[in-house]
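To keep things clear, I will list the structure first and then write my remarks on it.
Only a single protein chain was left out; the remaining protein chains are all shown in position.
Each chain gets a letter, A and B, in the order it is written, and its residues are counted from 1.
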Amino acid sequence: MGLAAVLPIDLAIGALVCWLLLGLAGLSLQGMPRLVSGAVFPAGALISLMVLVVGIWGAGQGAEAAVLPLGLPGLPFHLRLDALSAFFLALLGGVSFGISLFAAGYLRHMDGPTLGLLCLEYHVFLASMGLIFLADDAYLFMVAWESMALSSYFLVTTDHKIPDIRRAGFLYLLMAHLGALAILLCFGVIQGGHGDYSFAAMRGNHLSPFWATAAFLLALVGFGAKGGVLPFHAWLPEAHPAAPSPVSALMSGVMLKTAVYGILRVTFDLLHAPIWWWGALALGLGLLTALFGVMFAAVQTDMKRLLAYSSIENIGIILAGIGLTLLFHSYGETALAALTLTATLYHSVNHAFFKGLLFLGTGSVLNATGERNLGRLGGLIHPMPWVAMLTLVGTLAIANLPPLNGFVSEWLLLQAFLLTPGLPHPYLNMLIPVAAGALVLASALAAYVMVKFYGITFLGQPREERLSQAQDAGLWERAGMGWLALGCLALGLFPVFVIRHLDSAVALLAGGSIGATAAQSGWLFLTPVAPARASYSPLFFLLVIVAVVLLTFLVVRRLYHGKIRRSDPWDCGYPAQTARMQDTAEGFGQPIRQIFEPVFLMERHLPDPFDRQPVYRVQVGDRLWQWLYLPVARLAERLSSLIGRLHHGRIHLYLMYSFATLLFLLLFTQ
Amino acid sequence: MALPLTSQLINVLAALLLLISFAMLSQRRVLSLINLYAWQGLVLAVNTFTVAYSTGQDHLYFSAALTLLLKVLLLPWILHRLIRKLNVKWDVEPLLNIPVTLLVGIVLVVFAFNLALPIAQLAGTITRSTLGIAMASVLLSFLMMITRRKAVPQVIGFLAMENGLFFAATSTTYGMPMVVELGIALDILVGTLILGIFFFQIREAFDSLDLKHMERLRED
Partner (left out) sequence: MNQTAGILFQLGQSLLLVAVAPLWLGWVNQWRAWLQNKRGAGLFQPYRGLAKLFNKEALLAHRASPLFRATPYILFGCMWLAAGIVPVLATSLPYSPAADVIALVGVFALARVFMALAAMDVGTAFGSLGARREMLIAFLAEPALLMVFFTASLISHSTALTTIVETLAHKQFALYPSMAFASVAFLMALLAENARLPVDNPATHLELTMIHEAMVLEYSARHLALIEWASSIKLLTYTVIGIALFLPFGIAQAGDWSALPVAVGALLAKLAVAGPGLALLETLSAKLRIFRAPEFLGTAFLLAVLGMLTHFLLET
């Protein structure tokens, strides 16, 4: 077989198989942990790179299908690589390359057996995510989906000796299964009684609006539960921080995107002709999720939990984008739908890069200090300059600041919001531009959250003595984080190229694309609609700022001097300033707690003025937990205790149940 | 923008009216509430005058003058006297907190605007696009009456609602017939006076103007 005959899909399948083999190799090499971390993980990173290339290459080709000789008898696995799959594969490859490199360094101190298992689970996790993007029948999709859920469950519970982590893992597994159930039902509805579960057959079905709506809602529930959409978010801030940091990065960066992929695949590809209120529902839910996530992120004291809540926010923004796309699509506004979808996909890949980067940054901090609590960190920019610098890139990116990548997608999405007055529905016309306010609020709050995150972790004085002895990250870690930071920069600076690569996926789903429009003023200026309407040039931005900075620096040096004297900070007349007098994480969250008080379930312990050892404690809980989860849990418990009455522990009674069932069934089939 | 200047002016005045309605909704002090009511009356009078000028409907000059006299001068004066006599505490106690009230207000405005769109298309007046604002002011005043605990702000809400209705009438049909208008003017004047007397009675009976005491009047 010549090289020309190799199709992207073959390479993609090959890559997934390689991942599985690497996982097994890691398991069998338990005795040599150095080899596992130093060779298997970098090899996995190379495979990631291949997946990235395949994804970019495959997006340009037409859809290709393959049938594997595996699966149930008469029910082989169908695979297909179209532009949407290719986009998500590229995302998976691009992000996991950096994460695997990082993991090679991060995991080197782990003991052999744990590392071997972790290596297997990690690579199975990667391969199953790849398989989700390639699956072309519901059966294979569910197999991949469940293996992703299981492998990630085991990854989350790597430190299973800690009870909290076991609890988090259980909650995660529970939600994952509820979600999977909804997805299964959704596929059942879409196939419409024909019994053919391949996506090709589903695409051919034309459902009545009622059943299509049912399928959409089930998909929203099922994939929403995976993505942490309100009100199915409760597992996310528990599970994501519990995992080892590279795994958290993968879960937040890539696994959440499988939910995005699922919603897109089901609503745009399998179900045709969306109804407008689906879009309105998704939009509203997305905005609520975004606001909820960012408000809770602002009051967290654990740095990984903070990032997990911020993931909820970003998924909310992505869902809002999907909702708006649906709205435009249902009204036949192809160009607008294409613009919105581009923004949505762009934000997905952006979030994958910067959230991955930030989780890796917290991983390095955790590794160096053993501390996740923001209240015990501080001043790490001095002992860990590399990590601090690379994390700063991620921080600025996630705070939606130009010229980095977070801003581009936010900007595109806002443009889309401003174009709604073309819709033939007066309420939507008025409400959606106003809803853009919610998006802006969420992104401005994200900046608040990220200043808190970065400032308290890396800046200021160390809140504990030992922090100044922290070690900076090793070469592998720097390489992994550097790759992701570079990604953030490149995605931010060259939006026109990125959009051109998104085009085929957007055209597949929305029926139009904006790549040509976006580049009409040249590659330097991004013009999503028309040059007179809006344009943005991040590279120009960066160049001007850098030029002015250099120029000012030189001029000031030239005209004046560069004299510097070091001294103690100014104390404002106070006798001593200790590290304890800086703002804590709780202090930084206080304004948010006060302004949005009704949202939080707060438990506060205020010290008495006469306390010898005053203690201040505040705990912020989630009201939804109380209103939704606990009642459901209680109901489930009550039901199971009812059923539990059937259990007596006597064997012959159980045999009698079986006997009665058998008799009943025989009677029934007569 | 092919609109003539007068109708642009009417639009700006309508927008001001809406702004004042919102200001009343967010106001914490009774005295400023009365002043805002007077301002609303003034905007209304100027608006009526502009409509009269641009359409040549002479009777609207009279309504403008009547509005000026009654709603800018007389009623605020009565209300001022009333709160001085009653020695009302200055603060308005809202039942809902202000930001939530304002958010509800925004929703009402969107609702009113959309409601008014088809109706406004039927009307043939140059002022028809302001109908949505008139309806919004009525709804906002209603909301104010609902969310206030004390009697005096409720009366002001009632008067503001009448302003909104008057504005709606001007914008859709160039005002009501003179007789009706005079009747309504007299009505609200007398109404205010009677309510003023009621206030004294309420305070006599309960030693407060807080309407929650009225709940005690229910037969159990």
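To be clear about the criterion, contacts are C-beta pairs under 8 Å (C-beta built on N, C-alpha and C of every residue); 3 or more make two chains touch, one makes a residue touch a chain.
Values in this document were obtained by computation on a predicted structure and should not be read as measured data.
Residue-wise, the contact with the chain that is not shown comes from A:Ala436, picked out of A:Ile183, A:Ala249 or A:Ala436. When you scan B:Val46, B:Ile98 or B:Ile119 for touch with the missing chain, the hit is B:Ile98. In the complete assembly, the contact with the undisplayed chain comes from A:Gly455, out of A:Gly112, A:Gly455 or A:Gly474.
In the full complex, the hidden chain is touched by chain A at residues 378-379, 381-382, 392, 396, 399-402, 407, 411, 414-415, 418, 421, 429-430, 433-434, 436-437, 440-441, 444-445, 447-448, 450-452, 454-456, 459-461, 521, 525, 527, 531-537, 540-541, 544-549, 552-553, 556, 559-561, 563-572, 577, 579, 581-583, 587-588, 591, 594-595.
Touching the omitted chain from chain B are residues 1-3, 5, 8-9, 11-12, 14-16, 18-19, 22, 26, 98-99, 102, 106, 109-110, 113, 116, 129-130, 132-133.
We adopt the following convention: only the chains that are shown with their structure count from here on.
Separation between the centroids of chain A and chain B, computed from CA atoms only, is 51 Å.
Residue ranges of chain A in contact with chain B, taken from their complex: 426-427, 430-431, 434. Considering their complex, residues 106, 110, 113-114, 117 of chain B touch chain A.
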